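Working notes for the structure below.
All protein chains of the complex are present and in place, except for one that has been dropped.
Up next is chain A:
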Amino acid sequence: MQQMRKLSVVTRACVGISLLVAAATSMAAEWGVNDLMQSLSQKKAGTATFVEKKFISTLNQPLESTGQLAFTAPDRLEKRTLSPAAESMILQGDKLMVERADGKKLNVSLSDRPEVSAFVESIRATLAGDKAGLEKYYAIVLNGKPEQWQISLTPTQSKMQKVISQIRIQGTKTQIKMITFLQADGDRSEMTITETSSK
């Protein structure tokens, strides 16, 4: 009987532990896109530096560019390229303003250019934690845990698919560390991001 009770204690403990484990696992599984987006949306502003490498099949070595990024919730994103040539891209609401090294400016309305819109939303909507904004153009898959996550965005529109096969965004908690664009023709670009301030 004693043996039996002992066993049952062990069994119960085992059951208890396995339940706990199960609960822990299911908790981990419950950390999903919504949670990530929720935490990302808490961030109001941030600045970062970036190094972007483009791997292009026609070139023997990758092309590198560097610069700064600044994001202000909910919809302002600035990308200032400093090298090899100064160039800036400011996205505010529906307006995209591009200024090139020679001073030429170009204003684009995103609603006029759905393909550009899809492209810029991949970054802006992620930064803003705007899940609906992402889902407009992409199928989202999340991997990893809050400390180390990666979302894969696969374009849903055929026009976009012809250019981009997938966008991968890796991050730690609310920081985005790297954005990779996989192009349909096999070329890719990797942007490594280092946060310099955050609110």
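Convention: contacts are C-beta pairs under 8 Å (C-beta built on N, C-alpha and C of every residue); 3 or more make two chains touch, one makes a residue touch a chain; residues count from 1.
Following the convention adopted for this analysis, contacts and distances are computed from a predicted model.
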{"item": "Name per UniProt, for the chain absent here [options: \"MMPL family transporter\", \"Small redox-active disulfide protein 2\", \"Short-chain dehydrogenase\" or \"Protein TusB\"]", "value": "\"MMPL family transporter\""}
{"item": "Contacting the left-out chain in the complete assembly, out of A:V33, A:I140 or A:V163", "value": "A:V163"}
{"item": "Absent-chain contact - pick from A:A45, A:A85 or A:A139", "value": "A:A85"}
{"item": "Touch with the omitted chain, as defined above, among A:A45, A:L59 or A:A139", "value": "A:L59"}
{"item": "Contact set of chain A toward the excluded chain (per top definition)", "value": "52, 54, 56, 58-61, 63-65, 79, 81, 84-85, 87, 89, 98, 100, 104, 106, 111-114, 159, 163, 181, 183, 187, 189"}
